[in-house]
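Here is the structure we will look at, set down as C-alpha cells.
The complex is shown incomplete by one protein chain, all other protein chains being positioned as in the whole.
== chain A ==
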Amino acid sequence: MAQPFVKKDDDHDEEEEYSPFHGIEKGAVLQEARVFHDPQLDARKCSQVITKLLYLLNQGETFTKVEATGVFFAVTKLFQSKDTVLRRMVYLMIKELSPSADEVIIVTSSLMKDMNSKTDMYRANAIRVLCRITDSTLLAQIERYLKQAIVDKNPVVSSAALVSAVHLLQTNPEIVKRWSNEVQEAVQSRAALVQFHALALLHQIRQNDRLAVTKLVTSLTKGSVRSPLAQCLLMRYTSQVIRESNANTQGERPFFDYLESSLRHKAEMVVFEAARAITELSGVTSRELTPAITVLQLFLSSSKPVLRFAAIRTLNKVANTHPLAVTNCNIDMESLISDQNRSIATLAITTLLKTGNESSVDRLMKQITNFMSDIADEFKIVVVEAIRSLCLKFPLKYRSLMNFLSNILREEGGFDYKKAIVDSIVILIRDIPEAKEIGLFHLCEFIEDCEFTYLSAQILHFLGNEGPKTSDPSRYIRYIYNRVILENATVRACAVSTLAKFGAMVDSLKPRIFVLLRRCLFDSDDEVRDRATLYLNTLGSDPSAETDQEVKEFLFGPLDVPLVNLETSLRNYVASEVPFDFVCVPKEIKSQPLAEKKAPGKKPAGLGAAPTAPTSAIDEYEKLLSSIPEFASFGKLFKSSAPVELTEAETEYSVNVVKHIFDSHVVFQYNCTNTITEQLLEMVTVFVDASEAEEFSEVATKPLRSLPYDLPGQTFVAFEKPEGVPATGKFSNLLKFVVKEVDPATGEAEEEGVEDEYQLEDLEIVAADYMLKVGVSNFKNAWESLDPDNERIDEYGLGVKESLTETVKAVIDILGMQPCEVSLLPNDALHLTTEKNQPCSTSSQGTDVVPSNSRSHTCLLSGIFLGNVKVLVRVSFGIDGSKQVAMKLAVRSEDLEISEKIHEIVSEG
C-alpha cells in the first residue's frame, strides 16, 4: 500500500540504490498506459501510470510524435473518472505533452466543464491548463469565464486566472487588455497573492502608458498593498517612475518617502528591495543612501547566508560609484572574508578593495592570499579584476600587488583565470612605467611553464614590443629562445617573430639573434622556417638607413586596417576574380551603434568609476586619425568630445560629429549614416562655414567616397587655430554629396548621380572642449601641492537664478571639469569651505550635488587644460532671499596664465 510503484522483484532490497522506478522502460510504460482505455477505470492504477510517464519525461526521456499523440488521446479518456487525484495528474500530463491545435479541441469541452465546476481546485487548475494550450480563437470563447474568474472570491481561482492572463498577454495582448477593469478590481483584493498577480498583470497591460503607470504607483504607494511580493513589485514600478521623471527633478525626489518608509517594513524581502531600489536611483546622494546602507549593514551580520549575500552584493555595486558611503561597513565586511560561503567572502573582498585606502592595501592582500587557494576560478577572476583596478588607483603599491599577481599566476588555474591575470599584468605594465620590468619578468617566468598556447603567443608578442625598450633587453632572450626549443609550432613561430623584433630594435643583440634564427631554419614546422627565413633575409641585408626603416615598418608595423574590414574584403575576394589588393581595404572604423552609449538607469560616472571606456574610445580615435595622412602631422590628440547629433532622430541622413582637439588644430569627424535604401551617396563632404569662428581657418577636408545604405562612414574637416589657445566659435554645417538611385531589386546603383545638399545643425567649440575631465582622489592634497602663487580669486554676481543646483550645474558645464568629492573629515570640510558657509551636511558627497534648501555651497572641480596643465577649481556659491546668486571662484593651476584664462572663460560664459 505504501509502496505503490514497487516492481515485484525480489532482489531490489539488496540493491544499494533503491528506487521505485528502478528498471523502468519507456516501451513498457507505454504498454501499461493501455489501462486508460479500460471500460472500468482503475483510478489508482491510472495515476500510477501517469506518474511513471511524468517520471520518464522528467528524466529527459522524449516521446515521438506518435507516442505523444497516443498518450494524449488515452489520457483524455480519463476525464470520465471522478477521482480528484487522477484528474490532477491528467492536468499535469496535458501540460507536459503540450498538444497541437487539432488535439486541443478534444479536451476543450472537458476542461471548460471543469472550469465551471463547483470544486475550486478543478476550476483553478482547468483555467491554468486551458490557458496554457489555448489559441486565440478558443480564447475568445472562454474570455467570459476568465474575466469572471479574475474577480472570483476564491483566491486560488483568481490567481490562476491572473497568472494565466500574464502568460496570454505575450500572445494575445488585445484580448487580455480588455480585462483591465476586472484586474483593477483584483488589485484591491484582500488575498496577498491575488494582489501580487493582479498588480503584475495590470502593470504589464499599461506599461507603455507612462501616465497610467504613474497614477497606479501614486495610488498604491499610499498604502493599500499588503503582500510582501506585491510590495516588491510596486517598488520596482516606483523606481521606474522615478527614473523616467528624472529629467525634471527639482529638490525632493518623488516617491522617495515611500521607498524610505519601506526600509522599516516587517518583511526582510521588502526591506531589501527598498534598500536596493534606493542604491540604484540615478544620481543618488549620500543623504539618500545613508538609511539604505544602514539597513544593509545590519543584514551583513545576519545568521542567514542569503541575507548576507544579498546585502554584500548590493554594497559591492554601491562601492563602484560611492565608495565613501560604504566605508562605514568596512569592519563588518572584513569579518565576512572568512565567511563559509565563498561567494559572500569574494564579494566582501572585492568591495573592500574598492573602498580601501592606500594604507590598508597590504593588510588586505595578506588576508586575500590565504583565501585565494580555496575558492573557485570564477571568484578568483573577480578578485584579480578588483586588484587590477586597485593597483591603477594606488600606483605606488604596484610592487606588492604585482607580486601577488605573479604568485597566483604560478598556482593551478584554468584558462580564463590565467588570462585574467595576464591581462591585468599587461595593463599594469602599460599604465605604471615603474612596474614594467618586474611585470615582464613575471610573464617570462610564466611562459616557461604555460599550458595555454594562446597565452604564450600573447605574451611573446607583448614581450617583442616591450622587451627591446627595457634597460637590459638581453635578459629576455633566454626565455624566448627556450620557447623555440620546447614548445608547439604556434608558440615557436611566435617566439621566432619576437626574437626578430629584438634583433631589429637592439643593434647590439643583432648578431646573436641571427645565430638563433639560423637554427630555426631547420625547424620541423614550415611556418616557423618561413618566418625565420623572412626575418633573416629582410633584416640581414646591410643596414642602409631608409630601407631598414621600411623593412621594420613592413615587418613589425601595426596592421593599419580594422580586422573586420579586412575580413569583409577577403570574403569578397574569395567570391570574385579580381586579385586582392591590400590598399583597397577600407580603413575607416565603423562607428558604434548609438544605443550602446548609454544604457538607461546606469549610474552616473562618479569619481570612483574608472574612466576606462573613454580612454579606449580616445585610443580608437587616435588610431583612426593618425591613419589619415593629412592629419598625421597634428601631433598628439588632446581630447575627443562625445558625439554631438547634428540631425534629428529618424531623418534621411543621420549625422553626428566628434570634435577632436589638438594643440594647434581641431578636427571635426562627421559620422554619417544613410538611412534610405534606394540611395547611394558619393563624394560626401561637409561644407563648414566658419565665419563666426574667427580664429579658425580650414586646412583640410577628407571626403567620404561612398556612403551606401545603413553602412556608417566618416568625413573629416580640419581647422588650424592659434597654438595652445582655447579659441571658441560657432560653425554652420552643410552636408554635400552626389546621390545615385539604387534599384532595390538588384542593389545596382545608376551611373549618373545628382548633386544635392542637406542642412545640418550648427556646431560650437566651447571652452569646455579644451578641458579634460580628470578627477583627483584627494582634492585637498592636490590643491596644496599646487603653487599658491598661481592662484587667482575673483567674485562674480550671477544675478537672479532659480536655484543653486541649477547654477552649480551650469558652471560645471561651462568649465567642463570633473566634480570631486569632499574629504571625509569634518574639519577638512570646514577648511575647504573657507567662508562662513555651512560645511556640506553629510560626511561624504560629490560636491556637484547641492543639498536641498541650502543657501550656500562649495564645489570642487578638477581637470586638465589644453597643453596638459592641471587645473583645480574651488568655487563657492551663495544665494540670498531674493534669489541673487554670488559666486567666488578660486583657481589654482600649474600655470598662472591658465588660471587667468579660466576666469576669462567664466566671465564670458
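Basically, a residue touches a chain if its C-beta (ideal position, glycine included) is under 8 Å from a C-beta of that chain, and two chains touch if they have at least 3 such contacts; residues count from 1.
Everything that follows uses one rule, which is that contacts and distances are computed from a predicted model.
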Omitted chain, identified by the protein name its UniProt record gives, among "N(6)-L-threonylcarbamoyladenine synthase", "Septin", "GPI-anchor transamidase isoform X2" or "Coatomer subunit zeta": "Coatomer subunit zeta"
Touching the absent chain when the full complex is considered, from A:54, A:365, A:644 or A:699: A:54
Candidates A:28, A:101, A:140 or A:269 - the one touching the absent chain: A:269
From A:309, A:417, A:621 or A:758, residue that would touch the chain that is not displayed: A:309
Which residue of A:167, A:475 or A:730 touches the chain not shown here: A:167
Interface residues of chain A (partner: the chain not displayed): 1-5, 18-21, 43-44, 47, 50-51, 54-55, 58-60, 62, 83-89, 92, 95, 121, 128, 132, 156, 159-160, 163-164, 166-167, 193, 196-197, 200, 203-204, 207, 229, 232-233, 236-237, 240, 268-269, 272-273, 276, 303-307, 309-310, 313, 340-341, 343, 376
